[in-house]
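Encoded as structure tokens, here's the structure I'll be asking about.
For this depiction, one protein chain was excluded, whereas all remaining protein chains were kept in their positions.
Labels run A and B following the written order; every chain starts at residue 1.
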Amino acid sequence: MSKSSTVTLRENPVQEVTSAKAGGLTIHGETFIVQTDQRIELIDLTNRVMEFVRRFNIREGIVSLWSMHTTCTLFINEFQTALLSDIKRFLEQMVARDAEWMHNDPNLSDCDRMNADSHLRALLLGHSLTLQISGGEVVLGQWQRILMAELDGPRARSLRVQLFGVS
Amino acid sequence: MSKSSTVTLRENPVQEVTSAKAGGLTIHGETFIVQTDQRIELIDLTNRVMEFVRRFNIREGIVSLWSMHTTCTLFINEFQTALLSDIKRFLEQMVARDAEWMHNDPNLSDCDRMNADSHLRALLLGHSLTLQISGGEVVLGQWQRILMAELDGPRARSLRVQLFGVS
Partner (left out) sequence: MSKSSTVTLRENPVQEVTSAKAGGLTIHGETFIVQTDQRIELIDLTNRVMEFVRRFNIREGIVSLWSMHTTCTLFINEFQTALLSDIKRFLEQMVARDAEWMHNDPNLSDCDRMNADSHLRALLLGHSLTLQISGGEVVLGQWQRILMAELDGPRARSLRVQLFGVS
């Protein structure tokens, strides 16, 4: 039984900025860096994503947000300070940090971050969002905010953003 | 600490119907309204989505469904009456409605719906689905149904549907 984790290797690393155009379709990709300050932290990325999309002349299409990490997730919810505390408490209740997880046992795992709870909490939230673009802007309801959940910080996290559509 | 929720403001509201064409690619967006009758309710949208997709001449592509709300979610499961009751019971067990959530405390939150449970249950299910279209129809397995979970009804809910593909 291997104690190590499988590494994902591309032939070439993801480029900082990528663009492709074909027959009126534009695809544009970039990386966002988000610095976190706490072990568990919820960060509102809505304005950053909305402003990014407005910079490109894509009228109708989609925008994909992808967390490049296993313990950093993306989800939609309301941004209200008390509710954010409830969400953090809920994640802590659903997955006990100090349960006897095998991933935290040095006899069974090379990982020295003791972060089984972070991996399990990430299962519940998911690592990506695929949003619509319409009228040149992201489609979101009045109370919907694009939130990132840092589950094993503080760290500098990378998110990849890809626009896909026609102008 | 703010008691209010951040509002998401587009420069222009999402249009009822949008269309774009470029080089053989068609993108078409519309809004579905779904009226719910109970606080927690599971609604089968499969036939409505399948019929919508068949109306457009898109042979291969994707269709995005997006709930415009924080307490109304979309997911895939089997539609069997007893199972739907199990799903509702499971959501109620996972998040207790009457726990002391801060979002329900008028000293901490402007929200007067007492719906912290709805927000937390929404975390587990997610707010969107991105499905494949192939052969002019939605790709779904024999027992897969597109379900909407109303988590804080009854209300009239808006879903945005966007087709993206070639004919």
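Quick note on the criterion: contacts are C-beta pairs under 8 Å (C-beta built on N, C-alpha and C of every residue); 3 or more make two chains touch, one makes a residue touch a chain.
Note that the structure is a prediction, hence the values are computed from the model and not measured.
When the whole complex is considered, the residue among B:V14, B:L129 or B:M148 that touches the unshown chain is B:L129.
Of the listed residues A:S5, A:N47 or A:Q142, the one in contact with the hidden chain in the full complex is A:S5. Even with one chain removed from view, subunit A keeps its contact list with that chain: residues 1-8, 10-12, 14-15, 18-25, 27, 29, 62, 64, 66-70, 94-95, 101-103, 105, 108-111, 116, 119-120, 122-124, 126-128, 130, 158, 160, 162, 164.
Touching residues on subunit B toward the chain that is not drawn are 22-25, 44, 46, 50, 54, 59-62, 75-83, 85-87, 90, 94, 124-126, 129-132, 134-135, 137-145, 165-166.
Here is the rule we go by: only the chains that are shown with their structure count from here on.
As a whole-number value, the distance joining the C-alpha centres of subunit A and subunit B reads 20 Å.
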